[in-house]
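One chain of protein is taken out of this complex; the other chains stay put.
Chain IDs A, B and C follow the sequence of writing; residue 1 opens each chain.
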Amino acid sequence: MSSSDIFIGETIGTAILILLGGGVCAAVTLKASKARNAGWLAITFGWGFAVLTAVYTSAPLSGAHLNPAVTLALALKKDGIPWSDVPIYWGGQLLGAMIGAALVWVAYYGQFLAHLTDKEIVGTPAKKAVEAQEKGAGPVLGIFSTGPEIRVPWQNIATEVIGTVVLVLAVLTQGLNGDGKGLGTLGALITALVVVSIGLSLGGPTGYAINPARDLGPRIVHALLPLPNKGGSDWGYAWIPVAGPLIGGAIAAGIYNVAFA
Amino acid sequence: MSSSDIFIGETIGTAILILLGGGVCAAVTLKASKARNAGWLAITFGWGFAVLTAVYTSAPLSGAHLNPAVTLALALKKDGIPWSDVPIYWGGQLLGAMIGAALVWVAYYGQFLAHLTDKEIVGTPAKKAVEAQEKGAGPVLGIFSTGPEIRVPWQNIATEVIGTVVLVLAVLTQGLNGDGKGLGTLGALITALVVVSIGLSLGGPTGYAINPARDLGPRIVHALLPLPNKGGSDWGYAWIPVAGPLIGGAIAAGIYNVAFA
Amino acid sequence: MSSSDIFIGETIGTAILILLGGGVCAAVTLKASKARNAGWLAITFGWGFAVLTAVYTSAPLSGAHLNPAVTLALALKKDGIPWSDVPIYWGGQLLGAMIGAALVWVAYYGQFLAHLTDKEIVGTPAKKAVEAQEKGAGPVLGIFSTGPEIRVPWQNIATEVIGTVVLVLAVLTQGLNGDGKGLGTLGALITALVVVSIGLSLGGPTGYAINPARDLGPRIVHALLPLPNKGGSDWGYAWIPVAGPLIGGAIAAGIYNVAFA
Partner (left out) sequence: MSSSDIFIGETIGTAILILLGGGVCAAVTLKASKARNAGWLAITFGWGFAVLTAVYTSAPLSGAHLNPAVTLALALKKDGIPWSDVPIYWGGQLLGAMIGAALVWVAYYGQFLAHLTDKEIVGTPAKKAVEAQEKGAGPVLGIFSTGPEIRVPWQNIATEVIGTVVLVLAVLTQGLNGDGKGLGTLGALITALVVVSIGLSLGGPTGYAINPARDLGPRIVHALLPLPNKGGSDWGYAWIPVAGPLIGGAIAAGIYNVAFA
């Protein structure tokens, strides 16, 4: 794969991942969304099928890592990718995550306004939809980045490490395409269902980042976007969903090299 | 493929798509339906598996485009279908969508009456079922066509464009059969899950038409059917779910031709 | 395939189908079940994965028709099964459906008693579980057989015909194994998801029998079982979920022979 294919593939793929993953959070959270309060199953399947769609689309170009922890593991893995490719993957992933988060804002523009302000939007149907929503406006950082229900740093990072070990170990043992350096078509489905599984089972405490770009990129966009009453970006927590997944990816590569390779 | 195979395949396939897709909207919406209020997950999986069933059934005949935006993208794609086939695909899709919408009306005949009128239907079980429903009758256009929660034309069309780009890009990169001119068996499953994903993540603002025939055909049938108290067909919005998906399909074909082909 | 393989395969497969399909209805309906009120999605996925499990298990023996309407369609289909095999398939299907319904009763024995009587069961946990259920006992025929929400015979039969045409057409075009006379492994998954689709989209009015053995066998068992306060078996409706699916299977075979074969 050429460097430009890697960069373009990771950018497109991670943009689709965050557009769809952030999108389901917006759909379930925001006032005047048809999917409001659709529940935890909708969120976990939404993120899982976001992975599926993003990996399918970008796999032919870059092998669809879409996650710095996966890229790190594939560099640490025996016969993995060259270290010189890592910054290209990571750059595309961070850029793509930011593009995806911005597209969520475009797709849900009116919903963000209706949710965050008392401003009247346009025409009767909008007003009626908004009035039909009983709840008050709330912070929207959760549409962009993860956060813990209980703020215990050692537990929060342990939960992210455990979740990422499960994800990356499944990718390394079953998800890779023929050359062992990225995901293929069958790997997209496997990985998507594994992500649903992690969401259902390990998502309760921290919201399962398990991917540094998935958390950091949208957090930057949250800080930059001109959303009224948007609240803080919680930078004090931001290191955990970056460090935890990277540690988890490295541990998974170690387990793989010792037990499976 | 012969022209008649294309036309018959697209008609049968789109009829099944709208029968099942409109059917789940009827099932979740109408009084005296066992699935009433089954929620957003039921709607999104219902539409996704409608795509699966429809593509599986019609793929052997026509390649199962079932969506004018997909047909447009396959004409714009390098080595795609000939432009002379486009009107045959589009004709079958529109006819099929109208047949499917009419079949929803047949399958839910009593439920439409119970929902829209105070008329007593037939016998005790029916009366009991209707009385058990607490809610008043409401408009039923949503069973046929899409509509925005907040009516902001630029956002509404942007949301439809974004959703269709995601759909068509996934179809072009992974869903096509061997000759690259339609969908195959694996493509049916991939496309179905991508449609669930788009529904969960991008369906909140407009109800995700992402297919001009899916919206226009049933809207025509809504205007023609002798449903009592059915309300208007909202023709003022009708151009958006036609134009948005066509624009999205063209953009996706452009991205594909530049980055993937 | 030998006659005994056909009979044993259809008996085992249909028993598993009705055990799991009736089981999910019992799980969602009965007092003192952990899954009580789990909703329409649980029912439709429960029946769909019941098809998956049953077809997977019995496909190697009999081709896993498990449905008299599918058997009829495969006899009517060009180069289909010989008519002399039809009574063997139908016999195994009816016997299996009765065995499956009886096994539901065994697996949910205490739950049926708790639901239908005020009798105290055994020990504290049982009493506590029953007391925790707020609702009164109700009729349980719905765990065995289907029934209409609104009793309009022409609509009820039309809904069953439409649903069965969709099912059988998908089976004929995509679900068959190599010899074209039964289902294979991929066909199990396709058919399962098509059944989820039909349940979500067309199940609202009648509860989607779309299979004469699925309805008639359990109805016979309901009439025979010594359940207290069980109510009637609604024999007046029983002909519709037998005739409708058979008509639907024949129509689907006709469409297949004309348009696809």
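We adopt the following convention: contacts are C-beta pairs under 8 Å (C-beta built on N, C-alpha and C of every residue); 3 or more make two chains touch, one makes a residue touch a chain.
Bear in mind that the values here come from a model prediction, so they are computed numbers and not experimental data.
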Contact set of the excluded chain (shown chains only): A, C
Residue of A:148, A:182, A:212 or A:241 touching the missing chain in the full complex: A:148
Among C:56, C:89 or C:260, residue touching the chain not depicted: C:56
Residues from chain A at the interface with the omitted partner, ascending: 39-41, 44, 147-152, 155, 158-159, 162-163, 166, 169-170, 173-174, 186, 190, 193-194, 196-198, 200-205, 207, 255, 259-260
Residues of chain C (touch criterion as defined above) contacting the omitted chain: 8, 12, 16, 19-24, 26-27, 30, 32-36, 38-39, 41-42, 45-46, 49-50, 52-53, 56-57, 59-61, 103, 106-111, 114, 121-123, 125-126, 129-130, 185, 192
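By our rule, only the chains that are shown with their structure count from here on.
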Graph class of chain-chain contacts, one of line, ring, star, complete, other: line
Angle (degrees, nearest 5) of the CA superposition of chain A onto chain B: 90
Residue-number overlap at the chain B/chain C interface, same or different (half cut): different
Rounded Å distance between chain A and chain C, as computed from the means of their C-alpha atoms: 40
Centroid spacing, where centroids are CA-atom means, of chain B and chain C in whole angstrom: 28
Sequence positions of chain C contacting 2 or more other chains: none
